[in-house]
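With one protein chain removed, the remaining protein chains of the complex are shown where they sit.
Letters are used for the chains, namely A, B and C, taken in the order the chains are written, and counting of residues starts over at 1 for each.
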Amino acid sequence: MDVENIKFQHEMPAQLRFSDVDQFGHVNNSVYFSLFDTCKTIYIFDALGQETFKDVGIVVAHINADFIAPIYYPDEIVIQTAVQHIGTKSFTLYQRVINNRTKEVKCVCQTVMVTFDLKNNKSIEIDQKFKVRLAEFDKNPDLLKNEK
Amino acid sequence: MDVENIKFQHEMPAQLRFSDVDQFGHVNNSVYFSLFDTCKTIYIFDALGQETFKDVGIVVAHINADFIAPIYYPDEIVIQTAVQHIGTKSFTLYQRVINNRTKEVKCVCQTVMVTFDLKNNKSIEIDQKFKVRLAEFDKNPDLLKNEK
Amino acid sequence: MDVENIKFQHEMPAQLRFSDVDQFGHVNNSVYFSLFDTCKTIYIFDALGQETFKDVGIVVAHINADFIAPIYYPDEIVIQTAVQHIGTKSFTLYQRVINNRTKEVKCVCQTVMVTFDLKNNKSIEIDQKFKVRLAEFDKNPDLLKNEK
Partner (left out) sequence: MDVENIKFQHEMPAQLRFSDVDQFGHVNNSVYFSLFDTCKTIYIFDALGQETFKDVGIVVAHINADFIAPIYYPDEIVIQTAVQHIGTKSFTLYQRVINNRTKEVKCVCQTVMVTFDLKNNKSIEIDQKFKVRLAEFDKNPDLLKNEK
């Protein structure tokens, strides 16, 4: 799905820490991924429930990020998260870092995540029930049309 | 001043990150100091103004922390900050990590901070103006009785 | 340039920290970028000299990473760094995380970096002198053929 058409149903503040800033006064790029990770986890808790990680593990397989403008400390930022694509054994999240005052987009990131069975440590197909809940949560029925 | 008598005028939420948790499911001890640091900075911004760090640097000289109970992810926590003592070239902050739902105290920490001149990189005496503002902000006039 | 043809002239150990590991016992994905960043900085110090960052700043514009297999603590890892492409105002680094005992490739990452003038905070063209030094350091004269 084209990222331009994504309507974000999930947005939350991400608190910056004093130690996130590097010598240039910029938030270090590795911090962005820590923030994306945090909001990704809450997104999944919110969409699928906190019990999700009991049997099924989710790991990051691929990350693709564009850094558009630097974040300074203590900017007030929020992170938006939506599902961009649901495949058979993986799904793709699309996330944006936004300056909450200026609404400037600071960074966009696509993350491909793979589900696996925590007992056998093997990748598994995504449960149809999960697919439906994600599509409902995101108010995006097109996610269930499983075109690649 | 006895820490039992401290009334906290500054309290703020500290957002946990997914990566803060270690193998035992506990928030790692180094993370606490990153959170204390963050709230310490905001405390100083709130009490003394965001311009404080333009000429005067503040460095940590001593840390003394008691870990009372583990923090789990995603516990909702807040951090309380107050000045415990003001000396000639240093001041001591007293901070507590609180579980915001149970009000359980998770960790208490005393931090001695030293002020220094950013130009000459030398420790300097704390400005009387700063002392008065800190005492006012904390509603604690006893801080100005400069007993050791 | 095709990444298959890259010969790495720069390899260094990256020390894992106890706090790098998440609840699943895996090194968290944000840590990889902190390690890539560290080795990227040393690569540039080694190739261009430690004075490089005095006038010229370098920021990350794009990151593209494939996570091939998890890293466990305390795996012994090394990171390889090479230049993949040199453009007019940007250059692309190609990096790999390797398990130093098994030689298994854990993660590969491409990072597009943009040079800018620290005084004016504006992107600037990469100095021809820098391009030549990078190509020499990597023993890769093809880097100077500036095809996109």
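Methods note: contacts are C-beta pairs under 8 Å (C-beta built on N, C-alpha and C of every residue); 3 or more make two chains touch, one makes a residue touch a chain.
Treat the numbers as computed from the prediction; the structure is a model and nothing was measured.
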Could you list, sorted by label, every displayed chain in contact with the chain left out?
A, B, C
Which of these touches the unseen chain: A:N28, A:T41 or A:T81?
A:N28
Among C:R17, C:K89 or C:K139, choose the residue that contacts the chain missing from this document, as touch is defined above.
C:R17
Can you name the residues of subunit B that touch the chain not displayed here?
24, 26, 28-31, 33-34, 37, 57, 59-67, 70
If the missing chain were put back, which residues of subunit A would it touch?
18-19, 21-23, 25, 28, 30-31, 73
Could you please point out the subunit C residues that touch the chain left off the display?
13-19, 34-35, 37-38, 40-42, 45, 74
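Please note the rule applied: only the chains that are shown with their structure count from here on.
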Geometric centre distance via CA averages, subunit C-subunit B, whole Å
37
Averaged over CA atoms, how far is the centre of subunit A from the centre of subunit B? Could you give it in whole Å?
32
What is the distance, in whole Å, between the centres of subunit A and subunit C, each centre taken as the mean of its C-alpha atoms?
24
Multi-chain contact sites of subunit B, meaning residues that touch two or more partners:
18-19
